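Input: a single structure, listed below in structure tokens.
Let's turn to chain A:
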Amino acid sequence: MSLLSAIFLLPLLAALLVLCIPRNYKFVIRLVALGATLASMVLALTLFAKFNAAPVENGFKFVEKHAWVSVSTLKLDIGWHLGVDGINLGLIVMGAIVAFAAACVSREIKRLEKEYYTLLLVMTGGILGAFASLNLFFFYFFHELALVPTFIMIGVWGHGENRNYATFKITIYLSLGALIALAGLIALYIQSGANTFDIVELTKAVKARPLPLAAQSLIFPLLLFGFGILVSLWPFHTWAPLGYGAAPTATAMLHAGVLKKFGLYGLLRVGIPLMPDGASAWLEILAFLCLGNIVYCGLVAMRQKDLNLLIGNSSVAHMGFIFLGIASLSLVGVTGAVVVMVAHGFLAALTFGLSGALREKTGTLEMEKFGGLLRQIPFLGAALVMAMLAGCGLPGFANFVGEAMVLFGSWRAFPLVTTLAAWGALIIGAVYMLRAVRNILHGPEKSEWAALKDASAWAKVPFVLLLAALLLLGVWPRLLTDKIQPSVAAILTMANAKTADKAPRPGDVKKAVDEAKQRAVQPR
Partner candidate 1 sequence: MNASLIVLELAVVVLGLVVLVQDWFTPAKDRRTLGYGAVLGVAVVLLYSFFAFDGTETLYAFGNAYVLDGLALWFKRFFLLAALLVLIMATEFSDSFESGQSEFFALTLFALAGMMFAASANDFMLLFVSLELITVTFYVLVSFLRRRVESLEAGVKYLILGALSSGFLVYGIALIFGSAGTMNFNELADKLANNAGLAHKQLLMAGVLLVLVGLGFKMAAVPFQIWAPDVYQGSPTPTTAFLSVGSKAAGVVLLMRLLGTAIPDLAFNLEKLLMAMAAGTILYGSLCAIPQRNLKRLLGYSSIASAGYLLLGFAVMNRAGSSAILYYLAGYLFTVLAAFTVIAVVVKEAGAEDISALGGLAQRSPLLATTLTLAMVSLAGIPPLAGFFGKFLLLKAVIAEGVRWHAYYWLFAVAVVGVLISLYYYFNVVKAIYWSKGATDMTPIPVSVPTRLALAVCIAGMLWLGINPDGALELAVEAVKSLKLA
Partner candidate 2 sequence: MNVGLEHYLTVSAMLFCLGLLGVILRRNVLVIYMSLELMLNAANLALVAFSRFNENLTGQMMVFFIITVAAAEVAVGLALIVALYRKRQSAHVEDLTSLKL
């Protein structure tokens, strides 16, 4: 069991272990869960440290390959193929950290702990496995692993009276998206002629013989809308705020923070490189759809009374940025999109964690009922302010770096959309974030919250961890971008292989300037 597979097998094994522990040893169960997620986090961090950006044969490191199902007569070959490159490295590390934070935050669960922790660990293992696997079948298999735990966790430990409707909606919506994506993957499996789900072979096959245009224009929309639904692309986003609002804190953190990036990662890994012509037809539409995400969901977030619904809508708005970055097909834009993916993972986990802590202490999330809490809960208050500011793209946090790069990258492809996206991010984002801070933390103290206590020492650990991650990546982005850039470059060479280069890049301007200099100097 190499380093990479240990990261996601550990939680799954821990889940089995928890199953054997008798129900009333609550503390032991919690310890096992915390230990497993902590161990996988440490492993993920060592993985991050050992990952040097030196180029390797087909771009993937820590590769591990076993056969799983290979039936020659049916030309069916599905193998267990793990590997890491710039893009899913960040996502795995972020996923592991958020999983540990989610495990810490699960202290609020007082009922049926054994089932809860089993499901949490299965979900964590599923998510991390999905990001680590290079075989599209397992990519899909591990993602679906997280579907049932989400359903049961929202249903049993969720909050709010419409959690029943919310849990059914989120489950059916996600499996609709997953099935459409599966259709795309199978069609790709067959029409690529390579008869394999392995992304490395698929890329080789497509490089050798690009997919026919008819196939591309069929498969790409399937992948786009399949993954789009998983990532709450604009018209299919209504499940996200509702689902996260009703979910227990840990599920909301894991789902909004990590699982949601699965669709985007899929689109970037499979959609863009393998179907360049198919993609180019749809990217215009994608750009305007993600505008719907940013501006429309931002406006909707403004009208929300419940803090969790506000955060849910804001996380949908952030997804718009990642889509815009991917749609721009420029190196800066796509790298920015990957940075936003990682940064938003931490941000969503932090905000949902804080709102969960708030809900645990006060019993409600109605913003009107709050007021002047900063005096009673200084730490949680300060963390909430920092989270909200990070949410509206304050420099110093990782989100700003990603969003700035997306704006810089997508300017050339869609100038109008970028302007509106900047308006959405800077202004609309700031408005609803600061209104939330204004209603909850500022203003005169209310008597009913006088007895409120701040978070205990242990409860602070996850929030400090997430804030540290956000700040570290915000202050020193090269830590991440240097690793992402080569992988994105490889994908973009394939994606842009189709049409002639649209407009000269700023780089060309630099060349024009230098040439002009030579000419200017000679005559004198």
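These made the cut because all candidates are chains of the complex that A comes from, given by their letters.
The definition used in the following text is that a residue touches a chain if its C-beta (ideal position, glycine included) is under 8 Å from a C-beta of that chain, and two chains touch if they have at least 3 such contacts; residues count from 1.
The structure presented is a predicted model; accordingly, all values stated were derived computationally and were not measured.
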item	value
Direct contact with chain A in this complex, candidates 1 or 2	1
Interfacial residue positions of chain A with respect to candidate 1 in the complex	67-71, 73-74, 76, 112, 115, 140-141, 144-145, 147-148, 151-152, 155-156, 164, 168, 171-172, 175-176, 179-180, 182-183, 186-187, 189-191
